[in-house]
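The complex appears here minus one protein chain, its other protein chains still in place.
Moving on, here comes subunit A:
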Amino acid sequence: MPKTERRNFLLDFEKPLCELEARIQQIRELADENQVDVSEEIAQLEARANVLRQEIFSSLTPAQRLQLARHPRRPSTLDYIQAITEEWIELHGDRGGSDDPALVGGIARLNGKPVVMLGHQKGRDTKDNVARNFGMATPGGYRKALRLMNHANKFGMPIVTFIDTPGAWAGVDAEKLGQGEAIAYNLRQMFSYDVPIITTVIGEGGSGGALGIGVADHLFMFEHSVYTVASPEACAAILWKDAKKSGQAASALKITSRDLKELGLIDRILTEPASGAHSEPLEAAATLKQNLRESIEKLSAMTPEARRKLRYSKFRQMGIFEQGEIS
């Protein structure tokens, strides 16, 4: 991505790094014009930029990670699908009267084998985002996902899903068409499938709307993605009675990939490029592809029975409580 374009979407904590990078560029140009050798100075500055990059991205607060997860330039479901598959045909509609552009899916060829891929789709710009409803799916979206997953199960294709949503759409029509029922039905049905299911949180995993396509054998999260029971903003408004406390809520809710790995809720963290997936989308896509390949190979070696058992016991052990007499 050109540097100027990147600056338009610059997050606060990215600024010092970006300024340094701009200065390096400036010195390079000046040196070129005046035919001076500054390679030593450049090397020094670049080393400093690397250290700075390391410092910034290794010590992000949960609120900053949330910003990265929502970064407008972060690769989306369709970006990843296009980058990692050899073939892709998008399929439309829930066969019940709607086709939700906020949840896309279809059939792809990945490493030579057909798979069904689906995920929440955010827009690339404001106009596209309005059309995609910011990745907030309606009941029609969840029923399209269900229909595609049933298809995968029928034809023995692995199911690969991508989570990237602030949450399921909260609107009058969504309620009228049974948003709760649509998500609930997917949760139960996903336990029934014989085929492997792999879910990756690529950006923002918001609540039940994320989980509605997230009952998987293997659950991955990109390093700077988040997965949360409620948006930190909503949580702050309800529990702190102050929406401005969303930073505190983001920390308290334990939404980062590292937190969720520690809690035993996800299987693997996918490492992102040094400045985040949006800085080097193709590098992020390569990481994703590699992990999906390994995962599909591993899961395909199991019997359907064993996969269903794995899926059940994986979710069955989630939860922390005490038991026995009070000592």
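Note that contacts are C-beta pairs under 8 Å (C-beta built on N, C-alpha and C of every residue); 3 or more make two chains touch, one makes a residue touch a chain; residues count from 1.
Everything below uses one rule, namely that contacts and distances are computed from a predicted model.
Novice: Assign the chain not included in the display its UniProt protein name, restricting the answer to "histidine kinase", "2-oxoacid:acceptor oxidoreductase family protein", "DNA polymerase-3 subunit delta" or "Acetyl-coenzyme A carboxylase carboxyl transferase subunit beta".
Specialist: Missing chain, per its UniProt entry: "Acetyl-coenzyme A carboxylase carboxyl transferase subunit beta".
Novice: Which listed residue (A:230, A:270 or A:299) would be found touching the missing chain in the intact complex?
Specialist: Spelled out, the listed residue whose C-beta touches the missing chain is A:230.
Novice: Please identify which residue in A:60, A:116, A:157 or A:174 touches the non-displayed chain.
Specialist: A:174
Novice: Which residues does subunit A use to touch the chain missing from this display?
Specialist: Looking at subunit A, the ones touching the missing chain are residues 168, 170-172, 174-181, 183-185, 187-189, 191-192, 207-208, 211-212, 214-215, 227-230, 234-235, 238-241, 248-249, 252-255, 260, 263, 265, 311-312, 315-316, 318-326.
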